[in-house]
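All remarks here apply to the structure that follows.
A single protein chain has been omitted; all remaining protein chains appear in their positions.
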Amino acid sequence: MLDIEIDGKALQVVEGSTIIDAAHQLGTYIPHFCYHKKLSIAANCRMCLVQVEKAPKPMPACATPVTNGMKVQTHSEQAVKAQKGVMEFLLINHPLDCPICDQGGECLLQDLAVGYGASASRYQEEKRVVMNKNLGPLVATDMTRCINCTRCVRFTQEIAGLMELGQAYRGEHAEIMSFIGQTVDSELSGNIIDLCPVGALTSKPFRFSARTWELARRKSVSPHDGLGSPLIVQTKHDKVMRVLPLENEEINECWLSDKDRFSYEALNSPERLTRPMLKHGGQWIEVEWQQALDYVAHAFKDIAKNHGAAALGALLSPHATLEELHLGQKLMRGLGSGNVDFRLRQSDFSQDGQGTPWLGMKIAEIGSLDRVLVVGSFLRKDHPLIAQRLRQAVKRGAQVSLVHSADDDQLLKAHAKAIVLPSQLPQLLAQVVKCAAELKGVSVDAAITALAVSEKAKAIAESLLSGTRAAIFLGNFAQQHEQAATLQALAQLLAKITGANFGFLGEAANSVGGYVANALPGADGLNAGQMLAEPRHGYLILNAEVELDSARPLQALAALKQAATVVLLSPFKLPGALDYADVLLPVSPFSETSGSFINTEGRVQSFNAVVRPLGETRPAWKVLRVLGNLLNLPGFDQDSSEQVRAEVLGAATPTPEFVTDRLANPLSDVANNVANNVAIKLDAGPNGLERVADVAIYSADVLVRRAPSLQKTRDAASPAARMNAVTLQQCGVSAGQELRVRQGEGQAQLFAVLDAGLPDGAVRIAAAHPKVAGLAAMHGAITVEAL
Amino acid sequence: MAEIQNYTLNFGPQHPAAHGVLRLVLELDGEMVVRADPHIGLLHRATEKLAEQKTWLQSVPYLDRLDYTSMLINEHPYVMAIERLLGIEVPLRAQYIRVLFDEITRIHNHLLSIGTQALDVGAMTMVLYTFREREDIVDMMEATTGARMHGAYYRPGGVYRDLPGQMPRYEVNKFKNAKTVKALNEARSGSLLDFIEDFSNRFPGYCDDYETLLTDNRIWKQRLVDIGIVSKERALQRGFTGPMLRGSGVEWDLRKKQPYEVYDRLDFDIPVGVNGDCYDRYLVRMEEMRQANRIIKQCVAWLRDNPGPVIVDNHKVAPPSREKMKGNMEELIHHFKLFTEGIHVPSGEVYAGIEHAKGEFGVYLISDGANKPYRMKLRSAAFTHLSAMDEMSKGHMIADAVTIIGTMDIVFGDVDR
Amino acid sequence: MLSDDAFKKIDREIAKYPADQKQSAVMAALAIAQDENGYLAQETIAAVADYLGMAPMAAFEVASFYNMYDLAPLGRYKLTVCTNLPCALSGGVDAAEYLKQKLGIAFNETTPDGLFTLKQGECLGACGDAPVLLMNNKRMCSFMTTEAIDQLLTELRADLRGQAT
Partner (left out) sequence: MGALTAFFKSLFLKELFQGLAVTGRHLFVRKITVQFPEEKTPQSNRFRGLHALRRYPNGEERCIACKLCEAVCPAMAITIESAEREDATRRTTRYDIDLIKCIYCGFCEEACPVDAIVMTRIFEYHGEKPGDLYYTKQMLLAVGDKNEVQIAKDRAQDAPYR
C-alpha cells in the first residue's frame, strides 16, 4: 500500500494505482476526456493535469502512478491554470455546433468547459475542418468536433477486438477514421457513441430527434440475447427515443451490443399491431378486445370439445417474459393440453425432463477463467458481450478453444480451433474426451476409446487440463444441433474429467425463464417439434414468427396453415401470420409491459413498462389472464405481474436475485458410461453436402427484424450459400453465381459466396430469414445446383 | 323578544374595493365591525413550489407576478439572494439601474395605492391623475425591459441590458397634428435617462396637485384621520414594515438601516408618521414618492456620467453578448449551458430583504448546489399587514374597512403568492 | 501487389523482432513496399498489414503519420523542404517559396511533366545546415540557398537527360 495525499486528504492505495484511481477512491473528481476505466491509458487529452509536489510541471493524473508520500493538488493555482489552458486548446478547433449538435446538453466538453474552462475566448483565427466519415448506418460522424481523445480507437482495438478506427495523419492534421472507405461493422459499435465525450460520434437513428433534457429515463432489461443487459430506456411523450446501457459490472459492464441498443426502432415501427383483428371470410377486420377474446375462448373450447384438448398447442417465445410464459402454459394446462413449448429452434428433445440448461456459473466469473472450450457457437454474433468477456480473458492469458462448424473470426486469439461438419461435431468432441481421459487416466466408454484422435482434439484436451479454472460452454448452434443431447453428454463428460465448469450460453433473454416457468411439455404433452410435425387443430402463438423462428420452417408453416384456429399474440402484424392466423391480438413488447427475464446465469431481472401501450395494445400477461377467465379456468385472478411472478418464484420479498438453486444442467449425474444415459451416435452424417445454419444476429427475433437501422448493417445482409473453395468446386459452381438450393421439400435461390472458414462439404445458409423460409430445416443434407 | 344576532357580511372577493381577490367576512353589529376575517388563497399559484422545479433564471419572471403593481422591485431580492450565494460583485452601473427602477417602481406602486384608495373612499379624480403619471412610468419600463408590466429585467449578476439610448415617439396622425406631436415628443427626443429626468422634474408638481386634492380635503381627512390606528408597539409586534410601520412613527427603513446596492451613496430621507392612523400612512406615502424622486434624480445623474457594463462578465453566471456568443466557442458553450441547464449555485442558505414599496420583501433561498433552488420562501409585507385586518378594523364602521384595506396597500399576488 | 522479393525483404525485417511481435516491422515493411511501388496505395498498406497480422488501420496510422511515406503517386523527384522552426528562421520558408515559384507548383503538387513533387517536411535533424531539403527520402541537401536550389534542379534535369540517352 502506498500513502498519498490528495488536496490535503490522506489515503492509502494499492501499488500500481494512478493518481486518478486514488482520486476516485476518495471521491474527488478530476476532469478528463481520454481516460476511461475500461480502456487503456492514452493520456493524450491532458485535461487531467494536476499539481504534484516536487514535480516541476503539472502531471496527467490518469497516467501518473502513485508513489509513496505523493502530495497532489487538484485545485491549486498551477493545476487550475493547466486545466484552463488545456481547455482553451481543445476549444480552439471546436466548431460552433452546440445548437445543432446532438451531444448538446450531455456533452463532456460543454460540462468541463463551463466547469474548468475560461469564460471567454481569445482565439480569433480560422478553425480547422475535418471531413465526415461514413461509419455505417448506426454511427453518425461530425469529425470536426473530434478532440482526438482516441477513446473510440481504443474501444475498437481493445473491447471490440478489431481496430476498425484509427488516428491517421499527425499534428493538426490528425483525424479519426476507419481504414479508407470502410464502415465500422462491429456488433458493439454503438458503444463508441457513449464513449465519445463530444458530438463527433452520435447515434444515427436518434439523430436530431430529441434533447437529453426532454427524455425521461427508465430502467429496463434487454429482451434479446441470454445476457439480459440492463437498459436505460429514454422516452419522450410515451415513445421510446433511444436506449443506453445501465451499468452493471456483473452483467454488461458499461457496454451494450448494437442489437440491444438499436432494436428500439422496431417499437415505433409502422408494422405495429394496435387493435385486435379477426379474419372474417378471408378478410381481416379490426374488432374490440371483448369480441376477439370471446372468439378465441369459443374456438378453443370447441376444439377441446370436438377433438380433445390435445388438439391444442401453444408455441411461446423465449423472448417472452416469465409471467407471460407462466400464464401461457397455465392456460394450456388448464384447457387440458400439455402441448406447450418455447424452444422453437431446438431439434433434439431427448433431454427433456432432466434439468434446466444454464450457464453453470456467474457471467462475471467468465473473465477470470483461464481455460475455455466453446462448442458450437457463433460467439460474437450470438453473445456479443460474453465474447467480449472472453476476449478480455484471453488478454489476461486465458486459452480459449473453439469447436464449431464455421470458422468465423471471433476476434480473439483462439488457442486451438477444430472446425468440422455439423455431423462430425459429436465425434470431434468425443476425441477430446478420449484424449482428456487418457491424460487424466480415467476410463471411458468403449465407443469413445475406439476413436482415432486428431491433433486439434489433443491440443484442446491438453489446454483444458493445463488450467485451474476451466469452463466448457455449449453455444446456440450446439443446442440447435440435431444431436444436441450427444454433444451435451460429451461436453459434460469432458467437464467432469477436466474439472471444468459446464454450461449453456442461453439463446434468448428468457431461455432459462421458460424452464423455470415450466413452459414445457409435460409427460403427456408434445414439444415444439412434435406440435408442428403432428399438426394440431388449434395453436396459440406468443410473440413468435414461427415460420422463421422454428427449426423446420416448412413443416411449421404447413402445420399452421392447416390448423382450424391460430391465435397470435404479437406486437406486430406479422406478414406470415396474416396468412395463417385467424386472430391477431396486439400485445405489448417489453417496453410496454412489466415482467421478468431470467438470464443465462439464472439472474431474475424484473422491469416495469417504460411507456404506455400503443393504441389498444395490452400486456400479454393481462390478455392471457383474461382469456383464462373467459375460459372459466381456475387460478387466473392475478392483479399484477408481480403476483404472477410470485406464483412462479414464490412470494418471498424481495424476489430472489438468482434462481440458481432451481437450475441444473441436464444429466448432471453423468457417469463414466455415457452410453447408458444417451445413445451416442458417433458416425458421420450424410455423405454429401450438409447445411450449417446460423441465426444471423439481426434476424434472431421478432423485434430486431423490424429495426430499420440494424437491417441496413452488413450483419443483416441477405443470406447466401457460403461454401469453401473445395465445396464450390465439388458442386461445380463459382462464387457470385446464383444457385438453387434444395432441402427436403423446399428450395431457395441464393448466391454462392466463398467462405474459407467452412469445412469441406458444408453449405452455410443463415436461418430465420424470409428468403430461406422455403428450406426444410436448419441442419441436415442439402443439395446445390447452378441456375 | 327576538334574539339580536350580529350580521355577517361577505365582502369580496368580487368587491372592487377588495384589491383583487380578498374575501373578507365581516361580522357586523349594526354598521360596526365586530370581527373581520380575511380569507386568502384565491390567487395562490404556488410560486415557491414552482421555483423548485425551475432553474434559477426561470423563476425571475414569476417574481414579477407576485406584487403585480410593483413589478421590477420584486425581482430584486431574488437576484440579490442568488448573488449572495454565488458571492459575486455586481457592476456598479447595474446597481444604480436597479435602484433607479426600484424607486420608479415605488412611485408606480404608491400612485396606484393612493389613487385607488382615494377612489375607494369616493374621490374619483385622483385615480385619473395618478394613472396619467403611471403611464409615463410604464413607458419607461417598456423602453427598458420590453414589457409594460412584467419586465423580467433583473438578472443574477446585474440587469439584462443597458438603458436604451432613445425613447419611442408619437407619430402624426389624423387626431394629432405635427405641432401636438412635437410637443408630446419633447420629453422623448433624447434617451431614456432624459425622459426619466424630465419626469422627475415634473413629478414634484404632480405631487403638489395630489396634495392639493387630498391632504387638506375635509372628506379625505374625515375618512382617514383616526382610522385604523396602530400604535408603535403594536406595529412592531405585528411585524409591520414599510409605510405601515413608519406611519406608526417607527423610523425603520432597510435602505437606511441595512443599506443594499448603492443606497448608502444616495441622499434621501425617511418620513415617519405620528399617530399611526390611515392619514399618517397616506402622508408617509406621499413623502416617500417625493423622496423616491430625489433618488431617481441622483441615479440619473450618476448613470449619465458612468457608462459601463450592466452585468457581470463572468459567463458562468451571466450569458455573453449575442455577438460574442455567435462567434466564439467558449461563449457559445456557456450560452448553451446557461439557457438549458442554468447556473449551479453553491449550496447554502441566504436571506435577502429589500425595502419594497409595501414594506420588507424578502427571499429566503436554500441551495443544494443544483441548478434549481432546493427551497424558496418569500416574505411579503402585504401578508403580514393583512393579518392585522381584524385588529385594525374592529370597532370601526363598515365603510372604514374599505379605507383600512386601502391603507394596507395589499395586492393579492403578493399575499397569496 | 508486392513481389516475392519484397516479401523476402520484409521477412528479413520481421526476423529482427520476437516471433509474436511481427508488427514491430511495420515501418520497415512499409518502406520496402514504397520502394517497390513508388508510393503506398491503400491495397499495399492492407497487404503489408495482413502480412504482419495487424489491422489495416494500424498500418495506415503509421503510413499516414510519417511524411516520408507517400500515400499518392509522386513525380520522379520528391523534394521535401523542412519548414520547422529552426529552418524557417534560417530561410527554410524562403527556400520553399523559391521552389514553388521556380517549379510553378504548391506543396503536395507535382509538376505537369511529372518530374518534381514538392513536400513540406518536418525536422530532418540538421538544423545547423538550414535550410535543408531531402530528395526522394534518401539524399540530404544542405544550405539550400536559391543558387544551390537552381544548381540542384539543373543537376537533376541533366541527370534525367543522361539517363534517357
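Every chain is named by a letter (A, B and C) in the order it is written, and numbering of its residues begins at 1.
In this text, a residue touches a chain if its C-beta (ideal position, glycine included) is under 8 Å from a C-beta of that chain, and two chains touch if they have at least 3 such contacts.
Quantities reported herein were computed from a predicted structural model and do not represent experimental measurements.
Taking every chain of the complex into account, the chain not shown here touches A, B.
The missing chain, though absent from the display, is touched by one residue of A:Glu15, A:Glu53, A:Glu214 or A:Glu785; that residue is A:Glu214.
Touching the chain that is not shown, out of B:Glu27, B:Glu52, B:Glu142 or B:Asp313: B:Glu142 (per the contact rule at the top). Here one chain is not drawn; of B:His150, B:Lys297, B:His344 or B:Lys358, the residue touching it is B:His150. One chain of the complex is left out; on subunit B, the residues touching it are 54-55, 57-62, 65, 125, 132, 135, 139, 142-147, 150, 152, 160-162, 164, 166-171, 173-176, 180, 183, 188, 209, 212-214, 216-218, 319, 321-323, 325-326, 332, 335-336, 339-340.
The set of subunit A residues touching the chain not shown comprises 98-100, 104-105, 207-211, 213-214.
One rule holds in what follows: only the chains that are shown with their structure count from here on.
Arrangement of the chains shown, judged by which pairs touch: a linear chain-to-chain path with two open ends. Our note on geometry: subunit A versus subunit B, Cα centroid distance of 64 Å, whole angstroms. Looking at subunit B, one finds that none of its residues touch two or more other chains. Residue ranges of subunit A in contact with subunit B, taken from their complex: 88, 91-92, 94, 96, 98-99, 104-105, 109-111, 113-114, 117-121, 123, 211, 213.
Interface residues of subunit A, counted against subunit C in their complex, comprise 157, 162-170, 177-180.
Residue ranges of subunit B in contact with subunit A, taken from their complex: 313-316, 320, 324, 326-334, 336-337, 340-341.
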